[in-house]
Structures are given as C-alpha cells and as structure tokens.
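Note that one protein chain of the assembly has been removed; the remaining protein chains are unaltered in position.
Take a look at chain A:
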Amino acid sequence: MKKFILFLWILTLIGFLLGIMLGGNVFIKERASTLCLSCMGLGE
C-alpha cells in the first residue's frame, strides 16, 4: 500500500510534466475557453 501511494504521487508529477511536454495543457485551455453549448443545455 505504501508503495502504491508513492507511485500515485510520482505519477502525478510525471503526468503533469509529460502532459505539458505533449501539449495536453493546450488542449485543456482550448476546450475550456470555448463556450460549451452542451454545458448550457442549449442546441438540439
């Protein structure tokens, strides 16, 4: 269990850095900056 918790912390750090390196933050920013009609319940 101890090793598993430590693994999760390491995964957090690696995920964040690798995510930025592969452009994940750009995707998040792009999606979060777009007005989402689904969230508003509009359309269709």
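FYI, a residue touches a chain if its C-beta (ideal position, glycine included) is under 8 Å from a C-beta of that chain, and two chains touch if they have at least 3 such contacts; residues count from 1.
Keep in mind that, in the parts below, contacts and distances are computed from a predicted model.
Participant: Of the candidate names "4Fe-4S ferredoxin", "Cytochrome c biogenesis protein", "ABC transporter ATP-binding protein" or "Protocatechuate 3,4-dioxygenase subunit beta", which one corresponds to the UniProt protein name of the undepicted chain?
Facilitator: Its record in UniProt gives the absent chain the protein name "4Fe-4S ferredoxin".
Participant: Would you write out the residues of chain A that touch the absent chain, in ascending order?
Facilitator: Against the left-out chain, chain A lists 1-6, 8-9, 11-16, 18-29, 31-33, 35-44.
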